[in-house]
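Of the protein chains in this complex, all but one are displayed in their positions.
This part shows chain A:
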Amino acid sequence: MADTANPGKPPAGPETTGHEWDGIREYNNPLPRWWLYGLYATIVWSFGYWVLYPAWPLVSGYTSGLLGYSQRATVLDEVEAVRRERDARGQAQLASATVAEIRADPALLRLALATGKAAFGDNCAACHGTSATGRIGYPNLQDDDWLWGGTPEAIEQTIRFGARSGHGEAHLGDMPAFGRDGVLKRQELEAVATYVLSLSGMPGVAGASVEKGAEVFAGNCAACHGEAAKGNPEMGAPNLTDPIWLYGSAPDQVVATVTNGRKGMMPAWEGRLDPATIKSLAVFVHGLGGGK
């Protein structure tokens, strides 16, 4: 506090340290001696710390200390402990319950969704995308259009055995190569492509006849896709009347599909993932929003 009573007049009494800088002198207010000892104690402490804990950076690495402590190891231990606890509680229940039972139990459903989300990122995202929106040739799992059925049980079935995967119980059924195998001529291919695009109100190949396309469809396609072109999940035949096109909805893309056929492959996951994970994946994929 400044001397408000007597400005200019130095306060009487206190001694100085004897130091002087440009006429400014420093009062000597000696610190208590224990304060100095406190400083020494922290120096001693720091030596102990250097020996016991990671301290000094080296050219490649650092001194790790006698205790071998590291925060990363501590965090990994904690994460492992939480994982073990979760596994013990929930995974056994997931393995023994059916998909329907899992969906009926809110706690189990939450666990399955979390497990499924993690497993999807690890196993499915490579083809179907991290947000399950798919891409050309790989189905979008967010929407409500399902090649092999969209019930939780049907999804579980597809994940377990796959489609055209070589597994004995896999979904089978190809889209034949009508053009390459010489079944249909170029004009007919364009006509049928224009016809199926017209079912969902989309433009077809310029100059192609829709009426002729309808004839071709009835003769060649209706067996699998149905008279009304609504598709058949038993054979993996897609619904051709909706705006969702797995291999693209541009006229030449549809023509290419009819010409060369399609046989997309979904691997079988049974044996590669445990039953609890497969069920969780089915619940998760169904819960993305498009499930039936």
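What we mean here is this: a residue touches a chain if its C-beta (ideal position, glycine included) is under 8 Å from a C-beta of that chain, and two chains touch if they have at least 3 such contacts; residues count from 1.
By our rule, contacts and distances are computed from a predicted model.
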item	value
Chain not present in the shown complex, as UniProt names it (candidates "Metal ABC transporter permease", "ATP synthase subunit a", "Recombination protein RecR" or "(Fe-S)-binding protein")	"(Fe-S)-binding protein"
Option touching the unshown chain, where A:N239, A:T259 or A:T277 are the choices	A:N239
Candidate in contact with the missing chain, chosen from A:S64, A:T133, A:N232 or A:N260	A:T133
Missing-chain contacts mapped onto chain A	1-6, 9, 11-18, 26-36, 103, 106, 109-110, 113, 130-131, 133, 140, 142-145, 239, 242-244, 287-290
